[in-house]
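Everything below concerns the one structure shown next.
One protein chain is absent from this view; the other protein chains keep their places.
Order of writing sets the labels: A, B and C. Residues in every chain begin at 1.
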């Protein structure tokens, strides 16, 4: 499957079809449409694209906000122009090189299929869950609807059982399923230590203090400031969270085995952004903190956006706000025989829109880091 | 050991020594001194005592704030008068019926000993850790100083292995060690399910999103608003938290056995008050959520300040702010074979000052609930 | 107009009609219905009534939450029982001694009229705005609907031009319009200094950082945690806020003159509760801070719930959270010739439900302070 391959700041049409005919390919950047721009995931995608030198935001769409200028819906974003939000339809999305779908779960399947059918060269990234799971049974168990199929999973850093990275699969992808934010935090924390056989995979545990932006921008009473301020509020307790099968799928891919079991408890805490994944598991007798950190370093030493902290240091979410970084620390509690691996990320960046840009860059042949930063906004 | 026993709103001297001679016992309420009134724990004790009908706040002391009126240091408290904070000394504390010590760890041993030696009838409650642990080894391992001895542990609801409650030991106590706030949240969540044999006690786990007031009122950079806002920040990772041996001691007392092992990770999140203890452990095959809730109900159905929520419901810290309540929910994740038990409390009330008042009430012969409320401040 | 007069904790029917016939008047407390109990104002009324020894909460009603138990809608409140929320109707509200209406503006007129027509002895308190304004023109200008009439204004501390207090009018009232929260903060800050002729009344100004609970519990996007956190957001800029005519009405009553003009800008800031009214106005040459404080003291020295701070001290909203207090500080800026008078209150307590209880107490013949506290929850 051939495609247009872009180089940074400049386009060069590949010789093979189905590359679109461009009037002057060398002079234009890939045109991107962002679908669902009035939500947090779509808005964050725009925020990052506003600083991305290699693509052009050509179209933004929304649902209830269609017809309003972006400056009203997302006054924090400066694209250099102020586009009006279009209705989300095949018509408005036709003719783009890249379409980023930031839609509620279950809504991206149909439109993606239509766009891809019309133009096999279009790159579609789905920030929703619809195309993440390979098991239709998992999908039906956790999402209670029909499975839309499986796309290339957009987690470049995931180490695979065969010694490669998920990154390698993304360079040829035209359909990319951007991972879930919690799934990213837990999967990248646990995969190396599970792969290394350092922890008991049969009773993995993760508790995740998470910020409110992950719950979306739709007005719901429990998301009101006055409800959230001063409160820590767990949800999806008892293994019902939809990111559980996604993490387990990642661990299977990372290890080449199954049998991992995970309990997973997110806790909404009064912050807008951030996920702190506190992951625990039993270790074998004699396992040390150094063993954990060695395993993490083996998998991530070369990764630009993953930082393994030195012994005794642990990440906070404040130090990753706005950055595309995931930071990890680990310790063994020798008295209790358990490992604790803690990762921090910004759910909207490394957890969503930043991960999407990494994959977009890979699929377009741009440097993977284009438009992304490791510097966070603090305090 | 005899003592003056007070009834609500009225005093009646018991006939036996060492009851102090009172000029007109029927007309006076027990006189309380609060030591360390400028800190959060001491201030909260005063806040609750301001609404307690059965005692009189006679003296408040502080260290660096000595000489200032209470209205400057704690303008939110109305005692009906505005006492000047005294220096903390045996002189200023002599002659009270009750002394509540809210001092940094390690500072209460000497002054408590002096007060008790002078007047064996005085009731001393220590909000610090000094007298909580029975094992000198545990103390030295976790606090790195000499053990001050063991006082009666002020957790009335703790079910004991012999079928009684910790409450029963408090009615005769003159020296009460008020529990740690995190230890209360975890111990009361886990004790019933460990006692009932429903979970594997060898790999207990607790992750606790906690508010900042638990870290005290001393000015430290990492406690600044700008550092804390928008961030989740773990500490004492890897089993080093000082409440670990306290929880294990409670579980030993609750079960009559040892062998429990616990990993424990507090995470500071941007709220002033509140602890949400998310406790997990493996369950035996076939264990259900109902089994967990039954065990919790068996131990707490009669407890005024502990509420076990129905299946599917879980507590938030916002619903206990300012109240002396601990609320618990539980679920079994059958896919992963783990139980999650979640408790919520206000660290300054049920976790500290409210627990102190319960014990004070018990030791003075007052109704245990005097001056305490189950209604929280929300939103 | 005669009525049943209650004394604290005990009822004694007055001999004159229209007192209801009670089976055993001496043994029962007045029965209260709270309408709109699922909102913040209604919930706060319940929170305070839960600790009020002189009345009984007999009925709670709601709209969309009708049929649910209170414990689901307001899990922080412990009334000693768990009532089911009733539909709001004349049927469910009939037969109570007191009805507290916490309804959206414009909805209380009809139901209040029906209840009062059936039973002229019933005491109705309206937490909404419908009956606050005496000028039908003001009502129509600011609320764009038909005026429902004017009830006795429930601000006991307001000093009146004739030397009396608003309190005196409340003892005989059966229909009480509880003031607006912002209007309370500004009116009580400005009335004394305007009455004393210390400031130019023709260009009064107030800027009010306010918490989000004042905006209600209905789910709206701009009230979401993620929208609110980290942002200060002004609204009703340019004199359009509906509390402007209410403040001016209060100043007219306090001075016996008109001609006051006020600009008023609330700013939503990331806190749940609290209003800090920063009021400024020009002073006459030579006016000192002492002059301002003297004027405030003259009007408030005897007021239980209003505290005038000493020179150099200014209130914060944190020190009034949950308390029924209003705290005021003042200063003259001699360089600029302007006075700044700052008041702080909890919008849900002194600004709404606490004020309602004061008026309820007065109208029932109970001590005005019953069920209310001057001690706040901090930190």
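In the analysis below, contacts are C-beta pairs under 8 Å (C-beta built on N, C-alpha and C of every residue); 3 or more make two chains touch, one makes a residue touch a chain.
Note that the structure is a prediction, hence the values are computed from the model and not measured.
Touching the missing chain, out of B:110, B:136, B:224 or B:284, is residue B:224. Contact with the chain not shown here comes from a single listed residue; of A:62, A:275 or A:323, that residue is A:323. The chain omitted from view is touched by exactly one of C:58, C:84, C:113 or C:203, namely C:203. In the full complex, subunit B touches the hidden chain at residues 40, 211-213, 217-221, 223-230, 270-272. Although one chain is not displayed, subunit C still touches it through residues 202-205, 207, 209, 211, 226-227, 229-235, 237-239, 244, 261-263, 265, 267, 269-274, 276, 278, 280, 282, 289, 314, 316-319, 321, 329, 331-338, 340, 342, 344, 379. Taking the complete complex into account, residues 40, 43, 47, 50-51, 74-78, 213, 217, 229-230, 272-273, 318-323, 325, 327, 373-379 of subunit A touch the chain not shown.
FYI, only the chains that are shown with their structure count from here on.
With centres computed from Cα atoms alone, the innermost chain of the structure is B.
Of all residue numbers seen at the subunit A-subunit B contact, over half occur in both copies; the interface is built from largely matching residues. For the two copies, subunit A and subunit C, the CA superposition rotation is 180 degrees, given to the nearest 5.
Comparing mean CA positions across the assembly, the chain most remote from subunit A is C. A separation of 42 Å divides the Cα centre of subunit A from that of subunit B.
Counting only residues that touch two or more partner chains, subunit B has 229-230, 272-273, 318-319, 321, 379.
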